[in-house]
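Every protein chain except one is present and positioned as in the full complex.
Note that the chains take the letters A and B in the order they are written out, and that residue 1 is the start of every chain.
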Amino acid sequence: MPDPIFLVLSAVVVVSAIAALEARELIYGAVGLAFSLIGVAGIFLLLGEEYLAMFQIAVYVGAVVVLIMFTIMLVRRDSGRPAEEEEPGRLGRAGAFVAGLIALAIAAAMYLVIPYSAEMPILSEISLHDLGRTLASGYALALVILGLLIGATAVGALTLAKIEPEEERGGAA
Amino acid sequence: MEPLSSYLVLSSVLMGIGIYGLVSKRNAIRLLFSVELIVNAANINFAAFARFSNPPIMSGVLIVFYSIAAAAMEAAVGLALILVAFRLNGTIDVRRLNRLKG
Partner (left out) sequence: MNGLIAIPTLQELLNYIVGILTSRTFLEMIIFPGFLNIMLGAAFLVWLERKLIARVQLRIGPLYAGMWGILQPVADGVKLLFKEMIFPELADKKVLILGALALMMLAVAPVVPIPFGEGFVIADMNIGLLYVFAVISLFPTVILLIGWGSNSKYSLLGGLRSMFQQVAYEVPMWLSVLGIVMLTGTLNLTEIVKAQQKVWFIVPEVLGFAVFFTAILAELERIPFDLPEAETELVMGWMTELSGVAFMVGFLAMYTKVYVMSALMTALFLGGWSGPSVIPQPVWFLAKTFLVASVMVIIRGTFPRVRVDILLKAAWGRLLLLALANVFVTAGLIWLGLGGIWKV
C-alpha cells in the first residue's frame, strides 16, 4: 500500500506546481510555488535527509520565493498585470503533449525496468558530522568555488539592477 | 517504506509540469517558476538515488546542496535580468522581448 504521507506530499507538490503555472495572478503563482517547494522539502524528509529539507526551506522558500514576490511587485504596469495570459495556443497544447509524453515514458520505464521490490534499505543515517567532514575535506574546492560563485552572482545581479544616474537625469529632464 | 520507483515517478511528473510551463508560458516570471520546478525535480531524483543506494551515497546529498545554492543564485540573476528587461521594454512578455539591441 503506498505510504499515505508520501501520497499527500506528492499531491501537494504536483497540485501546487500546476497552480503556480496556471494561476491568473502572478502572486498566487508565487504562493503556489512556495507550497510546492515546501512539499519537496517534505519529500526530502521522507527520504531521511532532514538537513537537506531544512536547507531547502531556508534557502528556496525563505529567500528565492521572497525575491520572486518582490520582483513581481516591481514589474507591474499601471494597468496592473504585465502580460495577459491567454488560453494556451498551439504551442501550449504541443508543449503539454510533449511534456506528458516524456513524463509517461519515464514513469513507464520506472515500473517496467526497476524491480518493484526495490525497498529502501534500513536508514543508515548520513550523520551531520560525516556531511560536514566530507564537505570540508573532500569537497573543499567545490565549496570555495561555490562561495566565489555566490559572490560573483551577487555582484552581477546588483550591477544589473542598479539604476544608472544618467537614466534618472534623462528621465527628469 | 516507499519503493524507489514512486520517488522517480514523482520526479518525472514534476519535470513534465516544468517542461510544460517552460514551453507554453509567455510571462518571463512563469518561465522562472518552471525552471525552479525542473531543478527541484532533478533534486528529488538525486536525493532518492543517493538514499536508496547501499550504503547511502554522500555525494548525492552534497550535489543537492550545491544545486539548491546554485539555483538560488541563478534565480537572483534571472530576476535582475527580468527587472532590467522590464525597465527597458515595459513588458515581460517573452514573445516581445526578441530583439537584442536596446
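The rule is simple: a residue touches a chain if its C-beta (ideal position, glycine included) is under 8 Å from a C-beta of that chain, and two chains touch if they have at least 3 such contacts.
Not measured: the values here are computed from a predicted model.
K.L.:
Just to confirm, in the complete assembly, which displayed chains does the hidden chain contact?
P.N.:
Hidden chain contacts in the full assembly come out as A.
K.L.:
From the list A:Leu9, A:Ala23, A:Ile43 or A:Ile57, pick the residue that touches the absent chain.
P.N.:
Final answer for the missing-chain contact: A:Ile57.
K.L.:
Would you indicate which residue among A:Leu9, A:Ala23, A:Ile43 or A:Val65 is in contact with the undisplayed chain?
P.N.:
A:Val65
K.L.:
Looking at A:Ile27, A:Leu104 or A:Leu148, which residue reaches the missing chain?
P.N.:
A:Ile27
K.L.:
Which positions on chain A touch the chain that was left off?
P.N.:
Against the missing chain, chain A presents residues 1-2, 27, 31, 34, 50-51, 54-55, 57-58, 61-63, 65-66, 69-70, 73, 111, 116, 128-129.
As a convention for this text, only the chains that are shown with their structure count from here on.
K.L.:
Suppose each chain is reduced to the average of its Cα coordinates; what separation in Å results between chain A and chain B?
P.N.:
5
K.L.:
Flag every residue of chain A that touches chain B in the complex, lowest number first.
P.N.:
2-3, 6, 10, 13-14, 17-18, 20-21, 26, 29-30, 33, 36-37, 40, 43-44, 46-49, 52, 55-56, 59-60, 63-64, 67-68, 71-72, 74-75, 77, 82-83, 85, 88-89, 91-96, 98-100, 102-103, 106-107, 110-111, 114, 116-121, 124, 126, 130-131, 134-135, 139, 142, 146, 149-150, 153-154, 156-158, 160-161
K.L.:
Name, in rising order, each residue of chain B that touches chain A in their complex.
P.N.:
1-10, 12-27, 29-30, 32-34, 36-37, 40, 43-44, 47-48, 51-56, 58-59, 61-62, 64-66, 68-77, 79-84, 86, 90-93
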